[in-house]
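Note that one protein chain of the assembly has been removed; the remaining protein chains are unaltered in position.
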Amino acid sequence: MSVLPYLVAIWVLSWGVYGIVTSHNLVHLVVCLSVAQASTYILLIGVGYRSGATAPIFAEIPSSTPVVDPVVQALALTDIVVEATVSALLLAIAVQTKKRFGTVDPDELRALRG
Amino acid sequence: MTALQGGALALVAVGAPLVVLAREPTRQALCAGVFGTALAILFFIFQAADVALSQIVISAVGLPLMILLAWAKIREDEADE
Partner (left out) sequence: MTRPVRLGLFLTGMAALAATLAVAVGDLPGFGHYPGPYGTIIARTGVAARHGTDLVTTVNFDYRVFDTLGEEFILFTAVLGVALVLRRRRGEERTSEEPPEEHHFPGSSSALGAIGLALVGPVLVLGAWVVTHGHLTPGGGFQGGVVLAAAILIVFLAGEYVAMKRVAPHAALELAEASGAAGLALVGLGGLIFAGVFFKNFISLGSPGAILSAGTIPIGNLAVGIEVAGAFLMLWTEFSDQALVVRSR
């Protein structure tokens, strides 16, 4: 199945967004966001893979060995770091929301004013 | 698509719903850590070594810790009221 990794990425994205939409708790929402972001890593790494190739590290192998694509791996690496920072900021906002409004339920937050 | 790659993809595909359906943040932090490790194994099998290393440290160390600390703060405010 030559499109299986891409389909798995779509599946993971769907579950992540479903979790965000039906969440009762801001902290649970942040983790579901990180699951949705994980789908992009799967897609990136899946695109760059080459059958029978090895990791793009030429420390001990001759430089003519076929390797997988290093550029998408660099992109995925950046992506992972950004995910961690975004989650940290959102969790800080969730903590402050609890302090100011007394609740972390997104449904109840819509009803509060000011 | 070798059996190993297919198995790793299946593991990730099963792990995603498990993280989402764990509604309580304490339990979900642990599920997220395991899901992150499964992703790291997938990246390793796909010959992406740097990405796997990054995924392990961020998603098995950084993220569950921040979730648990934030949830501890939120829950303690609840206990005070």
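By written order: A and B. Residues from 1 in each chain.
Just so it is clear, a residue touches a chain if its C-beta (ideal position, glycine included) is under 8 Å from a C-beta of that chain, and two chains touch if they have at least 3 such contacts.
Computed from a prediction, not measured in an experiment: that's the story for all the values here.
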item: Among A:30, A:72 or A:104, residue touching the chain not depicted; value: A:72
item: Touch list for chain B against the chain that is not drawn; value: 1, 49-54, 57-58, 61-62, 65-66, 69-70, 72-73, 76-77, 80
item: Touch list for chain A against the chain that is not drawn; value: 1-7, 10, 13-14, 17-18, 21-22, 46-51, 55-59, 63-64, 66-74, 77-78, 81-82, 85-86, 88-89, 91-93, 95-96, 99, 107
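We take it that only the chains that are shown with their structure count from here on.
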item: Touching residues (chain side chain A, partner chain B) in the complex; value: 1-2, 4-5, 8, 11-12, 15-16, 18-19, 24-25, 27-28, 30-32, 34-35, 38, 41-42, 45-46, 48-49, 53-57, 67-68, 73, 76-77, 80-81, 83-84, 87-88, 91-92, 94-95, 98-99, 102, 104
item: Interface residues, chain B side, partner chain A - complex; value: 1, 6, 9, 12-13, 16-17, 19-20, 23-25, 28-29, 32, 35-36, 39, 42-43, 46-51, 54-55, 58-59, 62-63, 66-67, 70-71, 73-74, 77, 81
